[in-house]
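Now for subunit A:
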Amino acid sequence: MSDTNKPYLRCEGLSRAFVKKLDLAGRIARSLGSNLREERVQAVDSVDLSVMPGEVLGLVGESGCGKSTLGRMLCGILPRSEGKIYYKGQDIDSLSAQEIKNYNINVQMIFQDPFASLNPRKRVRNIIGEAPLFHKLTTSSELDDYLAKVMLRCGLDPSYTHRYPHQFSGGQRQRIGIARAMAVQPECLVCDESVAALDVSIQAQILNLFMELRNELNLTCLFISHDLGVVEHISDRIAVMYLGRVVEVAPVEDIFNSPFHPYTKALLDEVPRLDRRGVDFTPLAGEIPSPLDPPSGCHFHPRCPHVMDICKKEAPVDMEIAPGRRACCHLATMR
Partner candidate 1 sequence: MLAFLIRRISQSAVVLLVMSLLVFVGVFYIGNPIDILIAPDATPAEYARAVHELGLDKPLWEQYTIFLKGALHGDFGNSFVYNEPALKVILDRLPATLELAFTAMFIAVIFGIPLGMVAGMKANNWIGRNIMRFSILGFSLPTFWVGLMLIIIFSVQLNWLPSGGRGETVMLLGIPVSFLTLSGLAHLILPATNLALFKTSLAIRLTRAGVQENMQMDYVKFARAKGLSETRVIGLHVMKNIMIPVITVLGMEFGSLIAFAVVTETIFAWPGMGKLVIDSIGVLDRPIIVAYLLITVTMFIIINLVVDILYSILDPRVRLGQER
Partner candidate 2 sequence: AETLTIGLKGEPTSLDPHFHNVNANNEQAIYVFDKLIRQDSRQNLMPGLAVSWIPVSDNVWEFELRKGVTFHDGSPFTAEDVKFTIERIPTVPNSPSSFTGMVSAIKKIEIVDPHTIRFHTEGPAPLLPRNMATFNVVSKKYGKGASTADFNSGKAAIGTGPYKLVEWKRGDHITYKRNDNYWGVKQPWETIIAKPITNDGTRVAALKSGDVDIINFVPPADVAHLSKDSKLTLSKSPSTRLIYLHLDSDRNDTPMVTDNNGKKIKNPMKDVRVRKAISKAINRKAIAARIMDGLAVPAAQMLPEGYEGTSKTLKPEAYDPKGAKALLAEAGYPDGFKITIHGPNDRYVNDGDIAQAVAQMLTKVGIKTEVNTMPKSVYFGKASALEFSLMLVGWATDTGEHSNCLGALLHTYDKDKGFGSANRGRYSNPKVDKLLEQALVTVDPARHNALLVEAVETGMNDIGIVPIHYQVNVWAMKKGLDYNGRTDGYTLPREVSETK
């Protein structure tokens, strides 16, 4: 592993927009005065973020705020619109083919849906074993032993290699998905809502598995979730996203003890907890705005209790508010 104070993965100004272009007829129609326009979703909007080696970074935010998009760009399975990604300090655009491949293999993703994330027509053996064979991490003669090791590590009975995914329960399928990623011996996992679809008791099993793997193999981890309880439990640092922008990044204690950004505060207030009984729910007003048509200035201003004039006009910039803490709010500039 590289030295610890250099980020394992870092992105700078990373953006991704999904644009539905107009076809020729649409363009003609527009020039004839119809009010058609391109549909543009700025899913991720100029995000700076870094993940330290061996660290678990939690990424939270409401649905549609761009968490998955960000995660998939960092994994290299979704092209970027703009911005740079640094892998172990190196711009990935400057990497050689071999290095790119290393990067791709070393950063693995774990998916949400334990049904859709496994190819229904392949046996477990094939699902887990294909990539290590392809990347020559093992040979076909040693594959069985290799698989047994990986599967055991992920809490799977190695005798099930000939089964198909549909013959397993959801939790087991999730383990297969983890085993598939672990089989290429990655250094970093991007877990996209990996426990959201599971029952509490199964969720606990999988969370434990993550923590175990991480401790034993010193994995770096980007843990995406909308469940603050889970993120709080597993992460070292937390990044909060709102409508494509990261609004606050801080160590987990700081976030939970003294959230800075109004959105973070609101979010934390609303997390239901086992020890909060018979509460009067006092919700954050307003809907999540449509990403097709985000509010001007600070995206959060229509729902923000501390809204000021400037918030409606100017987007706040990312600022360090305390050592190791960053926030993106006009309140920070006020201080």
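Heads up, the rule we're going with is that a residue touches a chain if its C-beta (ideal position, glycine included) is under 8 Å from a C-beta of that chain, and two chains touch if they have at least 3 such contacts; residues count from 1.
The candidates were selected such that all candidates are chains of the complex that A comes from, given by their letters.
Computed from a predicted model, the values in this text were never measured in an experiment.
J.: Only one of 1 or 2 touches subunit A in this complex; which?
T.: Contact with subunit A is made by candidate 1.
J.: Quick check on the complex: what are the subunit A residues that touch candidate 1?
T.: 22-23, 25-26, 28-30, 32, 34, 36
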